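Only one protein chain is missing; all other protein chains are in place.
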């Protein structure tokens, strides 16, 4: 992606290709920056996602490194810093943003706390003059999201939403297929994201912390997938919500959302999110000359891309291709992208405005379900209204 | 399925199994009935579907045979009869139902004409006292469908809609999975059916003959798939229609339909049909403990069934199974089912009432799209309101 | 394949294509010949294969029909004839070849008896001046096979071995890929064919009737697959045989055979057959620029063809394609091919000489295993030494 914008002093070594031209050849990789030149990240929140996914990924990053943590449990924080070789004293409580602001070893924060805390924390980070990578969803309301975007802009810091699919090669291939017209026009997108959590007491089941149920947590992927690959914004949504009566997990937040959205070009998205359906994440695109699917889509690992089309050579043969690109750690890719933006000043591929727009659409979805009627959205000219338009071609 | 109801004089030969118990063993097949004991069918209409699919399938049937044809081109009719070894004089014009009524060699008709002609022809067949297998959709309107159902009932002849998936083993397996509760509750169904025809002059693009566009032609499969596997009827639909401006194929009939429908149990169906999207037919069901897909679904051949679930033995392993049942000729299976119903008097698995109900729902879909609002359907208690409830368990 | 050689009076109807150029389009089919013009077949032997596969397939054939049966159980024979609408008196005992010879309604016989009987029955059929389709393996020894080939040649009747893969579209595609050089040179072939029969008393476990164990029954497919797709003949074989000590099924015939064979071009085949391994039939070809597999290969139904190669457009993407051709009834295709040869006089794609050559190679395999050393075969110049060379290009 944006590797060409990085300082050029450490180019990959020039080498003749190892394998023949008929073989798959990985693109040469940039080497890592020396640790002292990498962007120092403070990880805000040491919950499951941080421990299982983000900290290990950060250890494998090339352009950033762990520099500090913020947590309610300082002992745990020190232990974690030790495990990853970061300075043991770089641990902050949730009320110590001012102290964190003084730590020059930290250029950016990665906010990995319950959704309802993002709004306040992003603003704190902006005040601390740290660049911000914020977990999705950006906030619980679009009003909050707008404040967050403005706070970062005013403070002159970058705000990136921690979306992953926009940096994942199979998803990016689909964006290219839509934009190239190679398979004619895109007609219909379908996407689903479901999983089963069984602890009613998890914060994800509490409205104040989670903002909602399956929609902002995982349905959001369907939404920003459709927006990313088309480069368009929806103009109307129609949604239904359903929660199993009596299920304690779904007293505050919704279980399932099913919605349609339409775009100016005529493309229709049919989507759903589910909170009590076996883990299944997939997306399918119906073009005039091909159908394309991700199955699984949206996963942390192992995304698979399939393209079905008629054989170019044989009129009576249908071809069903899997197109295998390299499966990289998506959290690492996302953090390295943020680091590159910090180092080069470029706008992230998924700036805060992206999260704000998703928030607006989710609010329309909730309104539609509440009123049982279609809801119009403000038309937004495209393409790529909220992204650097070069981003999807890189 | 209903083979046990057939006369028992020709049971399959008793034989020890050929392969070991760990190997796949096909169920023993009933042998064919002698031709003179098979149900004689008149095929009404000799268009592409008859020539390419129905007549060859009929030649391989065990309980029925070609006895006559009705066509606008009697020379062609005689040629076809000769090719398949049927009496050369059993050819009738579209205005010769009275003559056909006299032909005792014909016990049933299979109506394979443009949709707009079904209504009149089914009533003619009932008047001629012939049992009726009618291609889908049953008619262009629910009012017509109701008349057809009544006409057959009054004449004491069977009316079956020529749906195929209800007789296809992978689809039947899904119905069993939903009803057994093996994977917990079903939450969401998604289904899509699309293809590209490029002759604007085809009758499928003319409202009077086709009744509609992609919805009655192929979207109908999504509809009756969801109804069949759940055994439930939808209570509300919400739909959008879109046709490419200026495309001559879509001046009279619609291109794409995207709709949601909800059932009393809370299951939501998300469906679409498309007339300018590369052939793609698939369906997916999201259960609490598994996700199940047909990919392709709805095809004439080669339907594939996949089930994803966690390994029963290994907490950290996800299993993605393909479950391979025998792939039989679906047209042959459908005609042999009709023949068995004629021979035994049992009600078909997809009686005329099924087609009527699909017609009612399609009308609600069109209304919803026209008014851009959800449309309620009359609640119908289940399960299997319009089918023999034993049918899906056989 | 050879459809162009058939009498042209019944061409397929000329019709505009139904679907767009980007969609899969089946090749137009020849219509069936009127039954009285079809080749009349006597089926010799009414065991499992005849009842379950061959007779139903024959009922769906376009260029041949059932005209008589030969069986040890005349009542059963009459019942079968009745079921399929053939003349009830056309039933013959195994000693009534002279009577069969008089039946002019029979132009060809299909021998479907235990392997050990083929030799005598093919010679009888030749004496009766009937064309012969003989189940595989052609015989128990190459000496017998040679006699059979000569007897048919002397009698002026066609002899075809009932191989199926040479007429199956996915297998034929592979032959084309090898010959076209599209993926560079072929280097290695691997093939395996295994299944589990658990009745020690089956004739397949008796040397006199079966001629051998897994090799002539199912390993033979690997052998003639490799020969067909390359068009070459092996020059050397090396084999090992293994049977589970004490298993009553393997006292007379072998359980497993593993062998290598090499061809003049340098291609090596690595093959195995197994008689106590879960049904698995597959083949793989390693080319310079692609690997190709059939999985399953050799089955009666549902053969799947996969091609892996680097993306033509993307240096870092590997493409794994399934290429889906129509899945036709292989027994029907094979019998219709024989019928076309009878009607047109052309040589079958798998003439008796093919079966003779396979027999020679199997004898070398047995010798190699017995002596535990490689065994040379007489070099045979190619390509397609025993086939009409045009056959694989049709």
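The first chain written gets the first letter, and so on, giving A, B and C; residue counts start at 1 in each chain.
What we mean here is this: a residue touches a chain if its C-beta (ideal position, glycine included) is under 8 Å from a C-beta of that chain, and two chains touch if they have at least 3 such contacts.
From a predicted model like this one, the values you see are computed outputs, not experimental measurements.
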Hidden-chain contact residue, picked from the options C:86, C:111, C:274 or C:377: C:274
Contact partner of the left-out chain, one of B:65, B:249, B:309 or B:337: B:309
Where the missing chain touches chain C, by residue: 183, 185, 187-188, 190, 192, 194, 196, 238, 240, 242, 244, 256, 258, 260, 262, 266, 268, 270-272, 274, 276-280, 282, 284, 286-291, 308-310, 318, 372-374
Residues from chain A at the interface with the omitted partner, ascending: 10, 13, 15-24, 26, 29, 31-36, 48, 51-52, 56, 59-60, 79-80, 82-85, 195-199, 202, 278-279, 301-302, 324, 326-327
Touching residues on chain B - with respect to the absent chain: 22-27, 173, 184, 288-289, 309-311, 314-326
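Everything below uses one rule, namely that only the chains that are shown with their structure count from here on.
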Shared interface numbering between chain C and chain B [over half = same, under half = different]: same
Most distant chain from chain A by Cα centroid: C
Most centrally placed chain - per-chain CA mean versus overall CA mean: B
Rounded Å distance between chain A and chain B, as computed from the means of their C-alpha atoms: 42
Distance from chain C to chain A - Cα centre to Cα centre, in angstrom: 55
Rounded Å distance, chain B centre to chain C centre (Cα mean): 36
Chain C residues counted as touching two or more neighbouring chains: 22-24, 26, 324, 326
